[in-house]
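The other protein chains are all here in position, but one chain of the complex has been omitted.
Which chain is which? They are A, B and C, in the order written, and residues in each are numbered from 1.
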Amino acid sequence: MKKLINRPEDLVEESLAGLALAQPDLLRVVAPGVVVRIDAPRRGKVGLVSGGGSGHEPLHAGFVGPGMLDAACPGAVFTSPVPDQILAATRAVDGGAGVLHIVKNYTGDVMNFEMAAELAAADGIEVRAVTVADDVAVQDSLYTAGRRGVGGTLLVEKIAGAAAEAGADLAEVERLARRVCDGARSMGVALSGCTVPAVGRPTFELADDEMEIGIGIHGEPGRARVPLAPAAEVVRQLAEPILADLPFRAGDGVLAFVNGMGGTPLIELHVVFGALHRLLAGRGITVERSLVGPYVTSLEMAGCSITLLRLDDELRRLWDAPVRTAALRWGR
Amino acid sequence: MKKLINRPEDLVEESLAGLALAQPDLLRVVAPGVVVRIDAPRRGKVGLVSGGGSGHEPLHAGFVGPGMLDAACPGAVFTSPVPDQILAATRAVDGGAGVLHIVKNYTGDVMNFEMAAELAAADGIEVRAVTVADDVAVQDSLYTAGRRGVGGTLLVEKIAGAAAEAGADLAEVERLARRVCDGARSMGVALSGCTVPAVGRPTFELADDEMEIGIGIHGEPGRARVPLAPAAEVVRQLAEPILADLPFRAGDGVLAFVNGMGGTPLIELHVVFGALHRLLAGRGITVERSLVGPYVTSLEMAGCSITLLRLDDELRRLWDAPVRTAALRWGR
Amino acid sequence: MTETPAGAVFGAAPTVGVPELADWLRRFAALVAAAKDELTALDAAIGDADHGVNLDRGLQAVVARLPELGAPGATPASLLKGVALTLISTVGGASGPLYGTFFLRLAGSLGDAPAVGPGELAAGLRAGLDGMAERGRTQLDDKTMVDALAPAIAALAAGLPAAWDEVLARSVAAGAAGRDRVTPLVARKGRASYLGERSAGHQDPGATSAVLLLEALRDALAPAGAPG
Partner (left out) sequence: MTETPAGAVFGAAPTVGVPELADWLRRFAALVAAAKDELTALDAAIGDADHGVNLDRGLQAVVARLPELGAPGATPASLLKGVALTLISTVGGASGPLYGTFFLRLAGSLGDAPAVGPGELAAGLRAGLDGMAERGRTQLDDKTMVDALAPAIAALAAGLPAAWDEVLARSVAAGAAGRDRVTPLVARKGRASYLGERSAGHQDPGATSAVLLLEALRDALAPAGAPG
């Protein structure tokens, strides 16, 4: 295992400490694994809390700041946070207008957030939760854990964050978060596995001519191991299930998000974005907004994911609204 | 070789096309390998042109936009651009106030920019050039190619870009660029090599317990192959030569830039930044500004570099000035 | 902390008090520590390679708190509640809330008694299992820890009042059989469910750690079978 770390046990806390030192105007660490916007709580503002396993940086702590999250609670690498963290974050950002939990749909995340929400309710804090489940690689079913939350999470955090920043109430922020969940679909591919520091070996290994399609963001294997293909073909294999699922149709305007998994450099992500843009144009779908970069990662995994969100005036306006976080900033 | 590309020959152009599609408000590709700010040329504004081999993304094209570069001319991967590109970029951004070339100190880059400057001068365009040579891993000498330009390049582009945006004349922009060159020092480490797409094999390979210290950004081997060490120790091995070189002294305020080489995830870069912050604090040096992320990369190489720039009021003000590019944005 | 050797209180009419429960947890922690890499490897195949690491972290925290949790005045319920909260606060992932809820409900069913008999323990374990399945919205055959625990706890209740160590051994065997029975199935809960058909044929990490929990119980309460 070759990583720029000290002891694996200290990785998450040391990394958060480094982040806080790098972003003193934006955020602070108020307890182990609890990162809070510097000016929290803001009276009368709905608080937005997200969290999940570490290893997906900049998600979530890199999205704490005006126009996006009020707090993030990162767990151990690829392990959901515990209720204590989530509760501490919820308390720290409650400004009296309630708190929205943005939860990626993994059994552990869902259960830990649920337990924290029960505890927060006992404190008299109004908590709602939205569960992001945008990964079309997983069959949706009432009888299973359902779909995973992946790239769409960033879009939910940005759009709900903009609404909360603008003063929307809890029901309205929740409604918008659900609208994003409803309209976003994702799928990912890995060209390499990744190594959980506490484990020291890659979670899976791929031969030189293989890729793993339909992966999640925790180093889990995907749905199929297939031959490595040129970027344009990879894009087709990711985009077609996404388009078919919602479905997206000719005439739709979308936000297209090409996400790097951590080890794939930007030069390749822009090749992927170009190919995606072409494919969408060929189906009469307009890319109205875009985002390209490593935002919802899986440690140093090589690969990418594609997320599409169907836009309308409301969502477009909230996407365009100013945001100032470590990893995403524009407008103001 | 596992990359999300189509044909290696098409990589740079396809990636630039993707970038332009993703950033239609910021930039356009006016000729192969010539990326220009969307509103260039701006009358009366000094034009800033940089360029170099591709494979260092987001450097340079990701820094084209208000408050930074007017044009970038990326060559083939790790290969300097040719004079035609540089000349086309220079012509496209000349608003009558002259053009500054920001050149990383590599023989190829220097010669190609020189030839382009001679041709531009023949066109009646006033061109000045600054050469960035901030890498302390290389012995400085009048009789050799001298030091490489690495992470400091971004700082030169940002600070000279802010001055140009604010209306400074060519001599003033050049003076500020030189001030940054004078005050910035860098050094890097690789945990893995990287693979030039047209070559298909890594330029060097490291054993599981080795790192290469003093590397550049072109997959060149470094000055020494040493045992892999904890992050805090790696930081010491990079920071000490940097501090000794300028030298930086107790009481100095600095901009600390922890740069990812492409394959090292953000979670690790923040560990490195935390360790650097501690080391500097221990020597009485204050981190007044910081930047952490993969900005001056070497394809998918794992590793990082550290750049320190001694700040004063003038440089701090220009660093803080608004910037709006694909990869760096704040203020406004 | 009480240093009564495990099993010393058992005769014809065994009772389970704070020392036995503490011993159970300590043995569970030791078994998980020893199987940490195996559990993580199982999780790497169909999950995210952290089950061993997560549980081990949580159980080390539990072991560190046992002296305090088992201090004079402690009851089985207070001890197990402390164990539950510690697991919930330190394990994370799916198994933290699941094992946490298991111990929380078990604690809740034991009242204030200073020690309980086999029947009360079996009923408490059953309550814990129900809480776990509720928290996880889990059914049998979803291919989870529940598939090991459910038959084992059923065997325990059904076996009483036969010889205690016999019953405990049969419970472990039923748990292991449950774990193995679901290996060929397609997982329907937890991360393994994302793999769809590809999850079939892989042994479930949570069912594997659940069998360790049962082995630890056997070893703590049936001195004859205790390896140390």
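Here is the rule we use: a residue touches a chain if its C-beta (ideal position, glycine included) is under 8 Å from a C-beta of that chain, and two chains touch if they have at least 3 such contacts.
Because the structure is a prediction, the values reported are computed rather than measured.
A.B. asks: Thinking of the complex as a whole, which visible chains are touched by the chain that is not shown?
C.D. replies: Hidden chain, whole complex, touched shown chains: B.
A.B. asks: Using the document's definition of touch, tell me which of B:Ser15, B:Ser50 or B:Asn112 contacts the absent chain.
C.D. replies: The one listed residue touching the chain not shown is B:Asn112.
A.B. asks: Specify the residue from the set B:Gly216, B:Gly263 or B:Pro294 that touches the hidden chain.
C.D. replies: B:Gly216
A.B. asks: Which of B:Met1, B:Val30, B:Leu170 or B:Ala198 touches the chain that is not shown?
C.D. replies: Selected residue, touching the omitted chain: B:Ala198.
A.B. asks: To test your reading of the contact rule: which positions on chain B touch the chain that is missing from view?
C.D. replies: Considering the whole complex, chain B reaches the absent chain at 53, 75-84, 106-108, 111-112, 114-115, 135, 137-139, 143-145, 148, 196, 198-199, 201, 203-204, 216, 218-221, 223.
Operating definition for what follows: only the chains that are shown with their structure count from here on.
A.B. asks: Of all the other chains, whose mean CA position lies farthest from chain C?
C.D. replies: So the chain farthest away from chain C turns out to be B.
A.B. asks: Need the CA-centroid distance for the pair chain B / chain C, whole Å please.
C.D. replies: 56
A.B. asks: Averaging over Cα atoms per chain, report the distance between chain A and chain C in Å.
C.D. replies: Distance between chain centres, rounded to whole Å: 33 Å.
A.B. asks: In angstrom, rounded to a whole number, how far apart do the mean CA points of chain A and chain B lie?
C.D. replies: 29
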